[in-house]
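The other protein chains are all here in position, but one chain of the complex has been omitted.
Moving on to subunit A:
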Amino acid sequence: MTVNEARGPAIHVQGLEKSYKELRVLRGVDFAVARGSIFALLGSNGSGKTTVVKILSTLLKADAGTAGVNGFDVVTRAADVRESISLTGQFAAVDEILSGRENLVLVARLRHLKDPGAIADGLLERFSLTDAGARRVSTYSGGMRRRLDIAMSLIGDPPVIFLDEPTTGLDPQARLEVWQAVKELAGRGTTVLLTTQYLDEAEQLADRIAILHEGRIIVNGTLAELKQLLPPAKVEYVEKQPTLEDVFLTLVGDNGKTGKTGKTGKTGKTGRHGQDRNVGTDA
């Protein structure tokens, strides 16, 4: 940890501004992401989350401000930044006409790695896609596609990964699978910048959460810190009604890799204590 700190944060953003013609999307964005942590950028549609990710992944140039990834400036050291990152876009950027394995081999070849075939097979295995590996991606379900997308991002072990709305449009089960994959990533020391419009997703995954609103970061902190911004929680006992998501996941049985049927999603935090009743923290 001390070594990491000596090298500075994995992502560093200061005074970032960007306009599309008249529309001022970013109006001075500042934040930093510690190495090996999961950082969630939370905001509604059109708040500028994707713009931030595009600037950090060298796809877009900012009008003002500086941004650095893995210690490299995104403008002057763009090539080094691209060596250090992987981007998983809002709409799964996989090749539909190729098979899953061919997609992985392609990315491994473009990252100039030795033995792309073995890398592809390893990732298919890790993401439970071995059986589907030879099939065209156009036959994959949404969850399989996103898993493949994330697997493609892991090739070459980049130290920083950008996940732009990784669970948008996925069913609850596929969502859990993606969450599991993201947690594993962070467990291996990868820094993850995640954008999402789902509050529970940020709550489930992120070490720190920043809220992007009208082109600025209006809060930035841990979940506990964010909760303290509101009046103290009052404890009330309510009978726990299963959410429709709980019902769905219980009925379909298979619950991804989490194996905690019915105690996930919106009720995950309290469900873990195995209580029948939910401790509400309404303000």
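We adopt the following convention: a contact is a pair of C-beta atoms (placed from the backbone, for glycine too) under 8 Å apart; a residue touches a chain by one contact, two chains touch by 3 or more; residues count from 1.
Keep this in mind: contacts and distances are computed from a predicted model.
The protein name that UniProt records for the chain not on display, among "MoxR-like ATPase", "Outer membrane beta-barrel domain-containing protein", "Transport permease protein" or "ATP-binding cassette domain-containing protein", is "Transport permease protein". When the whole complex is considered, the residue among A:Val25, A:Ile38, A:Leu87 or A:Leu148 that touches the unshown chain is A:Leu87.
Among A:Arg109, A:Arg126, A:Lys183 or A:Lys240, only A:Arg109 touches the chain left out of the display. The chain not shown here touches subunit A at positions 54, 57-59, 61, 79, 82-83, 85-87, 89-98, 102, 106-107, 109-112, 136, 152.
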